[in-house]
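Every protein chain except one is present and positioned as in the full complex.
Now for chain A:
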Amino acid sequence: MIHSLFLINASGDIFLEKHWKSAVSRSVCDYFFEAQERASEAENVPPVIPTPHHCLLSVYRHKIFFVAVIQSEVPPLFVIEFLHRVVDTFQDYFGVCSEVMIKDNVVVVYEVLEEMLDNGFPLATESNILKELIKPPTILRTVVNTITGSTNVGDQLPTGQLSVVPWRRTGVKYTNNEAYFDVIEEIDAIIDKSGSTITAEIQGVIDACVKLTGMPDLTLSFMNPRLLDDVSFHPCVRFKRWESERILSFIPPDGNFRLLSYHVSAQNLVAIPVYVKHNISFRDSSSLGRFEITVGPKQTMGKTIEGVMVTSQMPKGVLNMSLTPSQGTHIFDPVTKLLSWDVGKINPQKLPSLKGSMNLQAGTSKPDENPTINLQFKIQQLAISGLKVNRLDMYGEKYKPFKGIKYMTKAGKFQVRT
């Protein structure tokens, strides 16, 4: 089980340690530092590092390494999942998860960690339960606590923890009863030089914000549930009903939660909403290169593509670029060689383009690698897979809730090779 946790910042300082069993010396992190040194970038530090007596499992988020020390054979996914959950919890508690924030709230952090894990076994990881045990710090509460001498540690056993629906607390009350669902789809795609799709898949999620009084029992049905053949559910969803009727039936947690995530990989179902025309050429003889890209809409079902952002890691040999965009702003960082172009909305009548030349280091041969173009965009009111919610019904409570559904498509890892 999880023995200890070390939080390490980018400069390699251990700024928090927590032990759930006997204390493990900090020196164990030396193995981690070695690996960190070997890796070119922080992202590339391997997540599993064996040492003679322990094993170090780490995740890297918000520029902080969360390093768990384990001593016996445990499922590493369990540890990594748990670490991510820790980060999510911090974010939930403090708004952002940063070194400063953690140091500012070190006692709460410590209390929360103690509550999440006992002897290395997860104890309470649901954020609504945690928040009942240890109240998140707010300015108001800090002030009140100082005046009244009360604490931000709950002294009652959280009600939800042991019920059949551990994710929901009892006695929830709202004056406005509302349930919102966001269907968000991300397209991961690799497009090759000639513009044909090499891989494309959709990672979809339905995030919900449910503020309903009492113990509502919801059912959500889809127009085309057959799209969803690879799904992961929140524990509240009744799997049997999904299996037999393809209906999502559940008692929702209170507040924000992810109802399900799904994966559509069948190539014919994945429409590619944008295309990129590019002409990036280096010449052997001259120290000038040509650079030209144009972005345009493809299969958008009539919706506008917005929030378009193009980034590209240029080869090391590129010294500078002089480019003119037809719209938006662009930056080339000569140190990291990162070109980013904030395009904004795509107007189908007047396609945005970025043209110009590149200055190459004189006297060197042309770069071996071709830059890959990374694309970000958003399309409102569209789920690119075509998924549509049919209806949402509520049972178990008398009032009429306000219901809302929103669709959105985004680029995930959308890459165009040149």
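Here, a residue touches a chain if its C-beta (ideal position, glycine included) is under 8 Å from a C-beta of that chain, and two chains touch if they have at least 3 such contacts; residues count from 1.
In the analysis below, contacts and distances are computed from a predicted model.
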What protein name does the UniProt record of the undisplayed chain give, "Fructose-bisphosphate aldolase", "Insulin-induced gene protein", "Adaptor related protein complex 1 subunit beta 1" or "proteasome endopeptidase complex"? "Adaptor related protein complex 1 subunit beta 1"
Just one of A:303, A:330 or A:413 touches the chain that is missing; which is it? A:413
Check the options A:48, A:223 or A:288 and report the residue that touches the missing chain. A:48
Among listed residues A:203, A:221 or A:256, the absent chain is touched only by A:203
Note that chain A touches the chain not displayed via residues 1, 14-23, 26, 39-40, 43-44, 46-48, 50, 53, 55, 57-60, 70-78, 80-82, 84, 100, 103-108, 110-111, 114, 118-119, 121-123, 125, 142, 146, 149, 151-157, 161-162, 164, 166, 188, 190, 192, 198-199, 201, 203, 229-235, 239-240, 243, 258, 260-261, 263, 265, 313, 368-370, 372, 374, 413, 415, 417
